[in-house]
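Excerpt of the complex: some chains, original placement.
Chain IDs A and B follow the sequence of writing; residue 1 opens each chain.
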Amino acid sequence: MYEYEAFNDPMQRPRYTGISTFMRAPHSESWDNVDIGLVGVPFDGGVTNRTGARHGPREIRNQSSLMRRKNQSSGICPYDLCNIADLGDAWIQKPFHLEESLDEIEYYFSQIHKRGIVPVSAGGDHSVTLPIYRAIACEHTVGMVHFDAHCDTGDDYLGSKFHHGAPFRRAVEEGLLDPKRTIQIGIRGSLNDLDIWKFSHDTGMRVVYMEEFAERGWKSIMEEARNIVGDGPTYISFDVDGLDPVYAPGTGTPEVGGFTTLEAQMMIRSLQGLNLIGGDVVEVAPPFDPSGNTALVGATMMFEILCVVADSVGQRLKLEE
Amino acid sequence: MYEYEAFNDPMQRPRYTGISTFMRAPHSESWDNVDIGLVGVPFDGGVTNRTGARHGPREIRNQSSLMRRKNQSSGICPYDLCNIADLGDAWIQKPFHLEESLDEIEYYFSQIHKRGIVPVSAGGDHSVTLPIYRAIACEHTVGMVHFDAHCDTGDDYLGSKFHHGAPFRRAVEEGLLDPKRTIQIGIRGSLNDLDIWKFSHDTGMRVVYMEEFAERGWKSIMEEARNIVGDGPTYISFDVDGLDPVYAPGTGTPEVGGFTTLEAQMMIRSLQGLNLIGGDVVEVAPPFDPSGNTALVGATMMFEILCVVADSVGQRLKLEE
């Protein structure tokens, strides 16, 4: 009923209007004909300090209205390459129990994985990546490009093995994640135990501390990253606390001294061409940033991930034709 | 696919989850079988001071997740009485032009009015009520219960007759609003012209200034309100600047010294039983209240209006059966 035909596409309408979905993609309860599913995982039962990441998906949806259809830098238009929909939020019915919640998240992602949908998610705290791996790494282990201030390969803490500081130890132990095909970028911050990331080192993950990052620059690091993950199936996990807290104050465990958003964008873009099977942006905790900027940054990183993942999925779809 | 059956109803899921619609009502692009349409009107081209009300619908949607199915005070459950849906936002394609935008808003509301849908809207600045009246008062003039710090019956200002301080003068002039069946509650604030609300007084609107309100109390005022509007078709227009600014700092023209939210709730509830044909909540300007409280208050008032309107619509639907 719009005079301008273009307005029948909600992405063309003024961006402050309408129901807010991820990137203004159509909201779909049905999963038919979806290649990439944008999914919210509103869970923060795994945080060890400041909560609030449960509100991440909604605020990222809100701010992601500022995203548009195409990537100016790479020229990728994900919507031309794949069918993309906002699938809503993963079903979490028992949020008071950490392990049961993780099981519910796993079940949800198993269902979409079964239908061949590649997930690009918005957390939620970092504990949610473990059940995603359980769902999508069932046939083969995955490699990972991991942006974060913390390796998240810690041990039991406060009575649990499954908090947001340990998912990747669990993922390796469960045979889901290949540590040799894992690189962790942006690591920093004071420690209670100098050996806290020993698991990463012992299992052969490549750990890039901020000092090295500052010394070598993002390009050199990302060349190494591409070599490490190779052409096996690879997942991108972006914890916003990898960024300096000025870019992402709305997060649970900020660590001063991180990389910039511009560096992050260029790093993600450099992953184009890899065999990408999904990705997530986690630890956006909106209550700690009333300005909404953290969620805008989260939405921007989600869009960058979507572009390279869609490029990879698009390649596979073409081959299948 | 939810284990708990109740969760198939999105209103039963944790309230921080999911796509945000008004009151968590279903979003419907189709207008079939809808009795009451919840509509956003993201337009603030009529404001004379601080803009931002264009962002009102989205933030009210977001905060309205805190609303539930039933009114504890009155016992009304609107969803049991009528089919209610979030219809999305009115189509505004030429937001740079005040008059054309108002025409587009009128066209939208005409379309839903034609289908017999009763609108309960979220603005947008107060200029949007005029085109709503043009759409729904075509068959007969309407009466109005109007909560506001300003009568909004001013004259031309800054080169326009259609700004947010004048809609009800225009509505009377155009034969849409019956001034004798109009009551304006909460009026206050300094003036550039002591006669600025002369039109209200001259045409016989009942103007309740805050001094009188404080003196007599809400109950006595509302008894008078019911008498004034009688049993003719009546519209409720709630400008959040009628409230004291501590309850609604996120608004364009705050005036210190208004009524409280509790008084507002009790006033709206007292309208139950009238012949109600629609209502709106306007002038929520989220950028001026990063806390979100103004939008929460707006959502709460919208829910109260929805309850009494649904009760009225429900009565009519029963008679029609």
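Operating definition for what follows: contacts are C-beta pairs under 8 Å (C-beta built on N, C-alpha and C of every residue); 3 or more make two chains touch, one makes a residue touch a chain.
These numbers come from a predicted model, not from an experiment.
This structure file shows 2 copies of a single chain, while the whole complex it describes contains 6 copies.
We adopt the following convention: only the chains that are shown with their structure count from here on.
A rotation of 180° superposes the C-alpha trace of chain A on that of chain B, rounded to the nearest 5. Interface of chain B with chain A (complex): residues 1-4, 7, 14, 16-21, 27, 40, 42, 54-55, 57-58, 61-62, 86, 88-89, 91-93, 95, 111, 290-291.
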